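What follows is one structure encoded as structure tokens, with my remarks underneath.
With one protein chain held back, the other chains of the complex are shown just where they sit.
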Amino acid sequence: MNSFGNIFRVSLFGESHGSAVGAVLDNAPPGIPLSSEDFVLDMNRRKSGKKGTTPRLESDIPDIVSGVHEGLTTGAPIMIMIKNENTRSKDYSLFREMPRPGHSDFTAQKKYGGFNDLRGGGMFSARLTTAIVAAGVVAKKICSPVNYKAEIVHIGGNIDIEAELDSVMEDKDSIGGLVKCTGINMPIGLGEPFFGKFEAQLAHIMFSLPAVKAFEIGSGVKAALMRGSEHNDCFADENGKTFTNNSGGTLGGITNGNSIEFSVTFKPTASISIPQKTFNFEKGRIDTLIIEGRHDACLTLRTPVIVEACAAIVTADLLLYNRIYG
Amino acid sequence: MNSFGNIFRVSLFGESHGSAVGAVLDNAPPGIPLSSEDFVLDMNRRKSGKKGTTPRLESDIPDIVSGVHEGLTTGAPIMIMIKNENTRSKDYSLFREMPRPGHSDFTAQKKYGGFNDLRGGGMFSARLTTAIVAAGVVAKKICSPVNYKAEIVHIGGNIDIEAELDSVMEDKDSIGGLVKCTGINMPIGLGEPFFGKFEAQLAHIMFSLPAVKAFEIGSGVKAALMRGSEHNDCFADENGKTFTNNSGGTLGGITNGNSIEFSVTFKPTASISIPQKTFNFEKGRIDTLIIEGRHDACLTLRTPVIVEACAAIVTADLLLYNRIYG
Amino acid sequence: MNSFGNIFRVSLFGESHGSAVGAVLDNAPPGIPLSSEDFVLDMNRRKSGKKGTTPRLESDIPDIVSGVHEGLTTGAPIMIMIKNENTRSKDYSLFREMPRPGHSDFTAQKKYGGFNDLRGGGMFSARLTTAIVAAGVVAKKICSPVNYKAEIVHIGGNIDIEAELDSVMEDKDSIGGLVKCTGINMPIGLGEPFFGKFEAQLAHIMFSLPAVKAFEIGSGVKAALMRGSEHNDCFADENGKTFTNNSGGTLGGITNGNSIEFSVTFKPTASISIPQKTFNFEKGRIDTLIIEGRHDACLTLRTPVIVEACAAIVTADLLLYNRIYG
Partner (left out) sequence: MNSFGNIFRVSLFGESHGSAVGAVLDNAPPGIPLSSEDFVLDMNRRKSGKKGTTPRLESDIPDIVSGVHEGLTTGAPIMIMIKNENTRSKDYSLFREMPRPGHSDFTAQKKYGGFNDLRGGGMFSARLTTAIVAAGVVAKKICSPVNYKAEIVHIGGNIDIEAELDSVMEDKDSIGGLVKCTGINMPIGLGEPFFGKFEAQLAHIMFSLPAVKAFEIGSGVKAALMRGSEHNDCFADENGKTFTNNSGGTLGGITNGNSIEFSVTFKPTASISIPQKTFNFEKGRIDTLIIEGRHDACLTLRTPVIVEACAAIVTADLLLYNRIYG
């Protein structure tokens, strides 16, 4: 289950404080230009260092280890690796004693019998999304001219995001947020019946990201309030263009050529500087946990490029898959 | 992509107006009692005939074709088949000319070059969920004592569901709804990192169902409005019980032993008796579509047992998968 | 692991003495003519009743349950079912006490804790190859004009097969045999690097059949005796035609457009009427096992059509897969 996709297949490796994170990408078509420079823009969009994000700075220039020769993809698996450079050797043993609320500390220890790499969240770290963004860069090339654009709608319900951040950071707290993504130039026919539905695969990969609590397509949660006469997207022309887009761009799980529209809700960052009353598994009683260091006040800020990458990965896979129909 | 699951694997077949629908279930453990009677309760819950659902009546008693001997599962693939008995030979060719808004008519024809079985939606029909419910019956046995209970929260925002139905049916319209599902007696440790996250697989299978527009786990869309200090579920005891359950029962995508809590939003039924202005692909202009026959005014009414089945399928698969950890 | 193939995917179900055996076939392209009559020829080739085969007679006319509408494939999963009609209610409990040498009785009981259906070998029975032949009929249509022809080379080393059968049957014994298969009109480019090699997938499916002990491609076991200067197939023209075909039609695991040539060795039928000295697990000592009834003296006789079906399944899958290269 460490892979996603049927044709364009992404397999991940790496941990937050190990030597590197990366991905193996199967079945990128041969002949696509690809170099390290192609990754700079999206990698920078994901990076921290801006207001509301942690000061952990990585150069994050990916190394293309295989699958590219003389600047072009060869058809062989593309292995992309991003070194971890700015890891700190801080002591994580406290989190075995007092697993952080909202983190994987507790479940990872239970699942792996304590052998998991707890440092920085190990393989559960959002650091892995670096590899997703890198995979997304390749996927976007495969997808073109399909183009996804993700944007933050609000954080904490506030569209004045700067103001909300100031308030949250002053309180040493964190805040959730909502990201909306639109895909244009969609072909008709992507997605397979039932388990292969376009939105099922989108939902799957979005919920693979850390901190996601909701995924909506088209009308989303509002659909529960709507009547059929309002929700139905009537056809407007011979290309399948519809007057409205409550479906979000699919019918029966298959793209209908209208824009893909979906939203992803992210929870607030779990690491906060505010002391928390939680169970101390060694002492056998409730204790006060103080998490040191600085953290993203709002992880949502970094996610638009990740959400785009995920959407592009699904789309690239289904575009290639669709070729089996000849 | 016609299968779901890594160990307990569900593969579907059948169409709405073909001779049968069904599923092949791989890797149900040997020695589980299973007979046709086991399906009656859940099949009846899914059935139509009640207020707000279509009058298409099927006996829907599944035939266990393989994998069971002397009343016990053998370890071989279980093939379950449900005959289609009450299909009408009505003419569906109108829907090639005027694909129904909100239906798969348009995309299915485009994808399959017009060879798709359009009758009753073919393989895109909600009739396939009969096979899902049947698979769920087996899954629930594997999961026990894990127990999922799904309930309708509201339809059209109205918790007086009877009243809402009356209003909608009077208008010959349809209405959406929200279903909430809770899973109890959850073990710790189900789910795999990244693409194997428990909620990612839940979301995937829920969006595989027809008419789903949103999936939320725990705090869901409200997470975007919350602060970390409010959202974090602090640990209360040595079993990992938390004071709150905003996470919805997973941490890092792995079950933490608290209840699983998720919601699924269904859109209003696409087939409505109200005339609709939509494109006539033969005439090359907007035309009025009148869909005859009677339809579910609110498909949400039938979905709780389907949602439970889906959750049980994911859980059965991950429970068996978890055994690889010894 | 109950499925084979990445695109054209075959999933099996059924047992020898259950109500039916069959297969679900995913991703057969839409628009292919398919009816029950198409199966008659190959089903008859597989059937018993001829000299050297058991007298179990089944009509073996497959029922196409889904995926075909008005005589054409729709793109939906094709479910094909073949009823078991001529099963006997004989007592198989002896084989729990004394597992038959060369049969799955012993391993199946150990693996499934005794819950396996022992009757007629259950899901381990060669009866499942009926479903393979049926799947092969569909695969052959997809593959066309690729055409596989399998023939018996010898049984027991004797090319006078009639004479060999007489001798073996007189001794109430059984005999092994060798089948050679040739595929013509092969396109260049089928197969994927490393684990996806054409011959790796052929070998996999052939060893999935009961009683297979060896698979050879091209020069086969003779390759160990050859020098490179003799084994290398030099190119003869611009189409990649080679002077010799020691490779058997692939280079680097990818078809090179020359004929596919491979051989499959089948062991002698394990069920023989000669008394056998083998362990009685109930009595805790060596005992004499007498297997009643009549059995194939040479199961190899039935296999050519099965071998062709398997080769066609691999080829259909890889032909469709190859379309991803655009």
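For reference, chains read A, B and C in written order, and residue numbers begin at 1 within each chain.
Just so it is clear, contacts are C-beta pairs under 8 Å (C-beta built on N, C-alpha and C of every residue); 3 or more make two chains touch, one makes a residue touch a chain.
Quick caveat, the model's predicted, so the values are computed rather than measured.
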- Query: If the hidden chain were put back, which of C:31, C:71, C:157 or C:293 would touch it?
  - Reply: C:157
- Which one touches the absent chain: A:53, A:73, A:263 or A:303? A:73
- Touching the unshown chain, subunit B contributes residues 6-7, 27, 29-30, 76, 193, 320-321, 323-326
- Note on the structure: Contacts from subunit C to the absent chain lie at residues 1-4, 6, 12, 99, 101-108, 110-113, 121, 123-124, 128, 154-157, 168, 171, 173-178, 188-189, 192-197, 199-208, 210, 212-221, 223-238, 240, 242, 246-248, 250-256, 265-272, 274, 276-279, 281, 284, 286, 300, 321, 325
- Item | subunit A, residues in touch with the chain not shown (by the definition above) | 1-3, 9, 11-15, 18-22, 24, 26-27, 30-31, 65-67, 69, 72-79, 81, 111-113, 115-117, 119, 122-123
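Assume only the chains that are shown with their structure count from here on.
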- So the chain most remote from subunit C by C-alpha centre is A
- Query: Could the interface between the copies subunit A and subunit C be described as same, meaning over half of its residue numbers are common to both, or is it different?
  - Reply: same
- Per the C-alpha means, the centres of subunit A and subunit B lie apart by a whole-Å value of 25
- Taking each chain's centre as its mean C-alpha position, how far apart are subunit B and subunit C in Å? 37
- How many angstrom between the C-alpha centroids of subunit C and subunit A? 44
- Message: Residues touching two or more other chains, restricted to subunit C: which are they?
- Response: 27, 30, 76
